[in-house]
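The following block contains the structure, expressed as structure tokens.
Apart from one protein chain that is not included, each protein chain of the complex appears where it belongs.
Showing subunit A:
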Amino acid sequence: MNIITNPRKLRGFERYVKVDNVSRRSILKGLGLAGGFVLAAPVMSRPALAAYKTGAGEMPHGTVVDPRVFVAIAPDGIVTIVAHRAEMGTGVRTSLPMIVAEEMEADWSRVRVQQAHGDEVKFGNQDTDGSRSTRHYLMPMRQIGASARTMLETAAAKRWGVPATEVKAVNHEVVHSASGRRIGFGDLAADAAKESVPSVEGLRLKDPKDFRYLGKGQISMVDLRDITVGTARYGADVRLPGMKYAVIARPPVTGGKVASFDGAAAMKVSGVEKVMEVKGWPWPSKFQPLGGVAVIARNTGAAIKGRDALKIVWDDGANGKYESVAYRAELEAAARKPGLVVRKEGDVEAALKGADKVIVGEYYLPHLAHVAMEPPVAVADVKGDKAEIWGPVQSAGGTREDVAKTLDIPQENVTVNVTLLGGGFGRKSKCDYAIEAALLSKELGAPVKVQWTREDDVRNGFLHTVSVERIEAGLDKSGKVTAWRHRSVAPSIASTFAANTVHQAPFELGMGLVDMPFEIANVQCENPEAAAHTRIGWFRSVSNIPRAFAVQSMVAELAHATKRDPKDMLLELIGSPRIVKLDSVKDLWNYGEPYDSYPIDTARLRKVVELVAEKGGWGRSVPKGHGLGIAAHRSFVSYIATIVEVAVDDKGKLTVPRVDTAIDCGTFVNPERIQSQIEGTAIMGLSLAKHGAITFKDGKVQQGNFDDFPVIRMDEAPAVTNVYIVPPGPDTPPSGVGEPGVPPFAPALINAIFAATGKRIRALPIGKQLEA
């Protein structure tokens, strides 16, 4: 534990204190050897042991379990806990430190949260995506807190000359009840810091019945007040002395570059100081900048006005013919022919030929842009061989690596300060904007802020892929589904890393394609080829969005074809409660988690369907023009089911009176934030289903702002969204929350529209399809 009077000095304290990095592997090994650690449902009293493994150790730099890295106690008793993951709205900057505070018996009102800079050797993996933070860090954070508590208790016992077993940390004090003595954490801090860090194997974790914070949902976000008074600091709010403001005109076509430019008119704009070409990398180049022409000014407004006055001739390159209507036809053609087989059980060809009836659904989902409310932005100050970055980055460690590599300086010379993120959704996993700021600062010899405009964000981002999902389902005479062939065609995120990528990566195939949980005798999943013509990236929920849309639409189509209730059809397809075996799938991704801890458990999928059906009033009578739709999906190793009620008037106007969602995310930390995430995913799901489409013509994105890429506003929002969280089983490990809510929304909505109108929508967005 570290003793400091000024928490700001926390950074860099490793220079004075030796920090042992407990490797993730040794922790896992330790868990195994020790027979496991307490993991119980936060709401339950349960001293029993239950070991679980996560994929945290497989992430770059794994986890670090060391209270000296994460906890500092000042003599006045203020406890500073490091938040090493990025806050983009999930509440993780509160939740993870809260876990530490819980275990160490710190009083939350005397806890301050310190955001970690990018340093994965010191803090462990910091890449905040994949809905991983709680599931990878619940146990490490508990262990860190328990270590700190043990050190405090040991120090107190020594001071009093009593056995450590006689003392107990309680709410920011250590108490010796036999003698009635008590001493505050602040008074113990100096002694506690001299104690050795206890071994993880020997740690005593709290009995969940004694939890004050975990699982309760009573703690507000640490940034709540700052947000409401305007002092919360996002990337764009960083201001440095002498800082220049820059915007960049980037190539409108992916892989394009500047042929020539004339900056004379831009230089005449009041406040503009410089116009310069900035380096770009040929596509694909991971997260490297696209290049273009930068306008440097005394404020952002002047830089934007200057950029408007630039005259640039672009060389569009090979993607100048990318056109969305033609590309959709290409994907459809590919989906109608056999492709690379990525899962095979039984003989789907024979089963389809022998079927009494075959239902075919072909579903289309276009590119989407993230449009986080805060567009990409970063500040850089590069001096000689040192660089300091401030920005809203999901991956602080990755940003540090990429900036160091680009500037050709050691990583140790790069400091990445993580601000709050004004939304992330996967866009801010890619640090191109931070690299741009670093390059410009180096050129100008001054601190620089690079601000992306909304148009830049829409036109030059890393888009959600575009996909055609084709499902053929064969039914026997009794209406039982005996064959299931799903072909999924979409340009892969891997195309952003490697040229000539035509197949999706295991992590994409594993999001709703090969992990399809239905109990069907003959199953085949195929991945025909698709080439990318723009930068493709992670978008919240990723490939689960088109897959859940297709699979869960098909369930309702099958229900209709067999005159069944859609919920009954869904439960029949999910089948018996079991652990799904996927022996034919090579490289099953499973969200990076070991299958024995996080198997596909159909009992849990059934449970969320049954729960939402009960709570959401499935089958209730609704007014004329209304309809109910249901969908369920497992993603990010969580289980979720949604019922949407729609109303469609005689002009085709769509409204959503009610949404009900049930989630099983295992053992949970902060139900209040889970609820807010699920409320939000209903909005994001409705946005993409109703309006979302990025289209290309002549290689260029045709949209630019919220007028032509609309998202849901309050007047279109569901009137009510109800959230039900499944109480975890005693040994259920934590699973994802940030993303799982999105995928089932669109199919539940589309199924509800079918129930209301008889119209089956197979291509998103809905747009004007409901208008007569």
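Just so it is clear, a residue touches a chain if its C-beta (ideal position, glycine included) is under 8 Å from a C-beta of that chain, and two chains touch if they have at least 3 such contacts; residues count from 1.
Throughout what follows, contacts and distances are computed from a predicted model.
Hidden chain, UniProt protein name from the list "Metal-dependent hydrolase", "Peptide/nickel transport system permease protein", "Carbohydrate ABC transporter membrane protein 1 (CUT1 family)" or "(2Fe-2S)-binding protein": "(2Fe-2S)-binding protein". Among A:Val121, A:Ala333 or A:Met373, only A:Met373 touches the chain that is left out of the view.
Note that of A:Ala309, A:Leu340 or A:Val711, the residue touching the chain absent from this view is A:Val711. Among A:Thr80, A:Gln126, A:Thr254 or A:Thr300, only A:Thr300 touches the chain left out of the display. Among A:Pro198, A:Gly339 or A:Gly422, only A:Gly422 touches the chain that is left out of the view.
Although one chain is not displayed, subunit A still touches it through residues 87-91, 220-221, 223-225, 227-234, 236-237, 239, 245, 269-271, 298-302, 304-305, 371-375, 420-425, 451, 453-455, 672, 676-677, 679-684, 705-707, 711-715, 717-718, 720-721.
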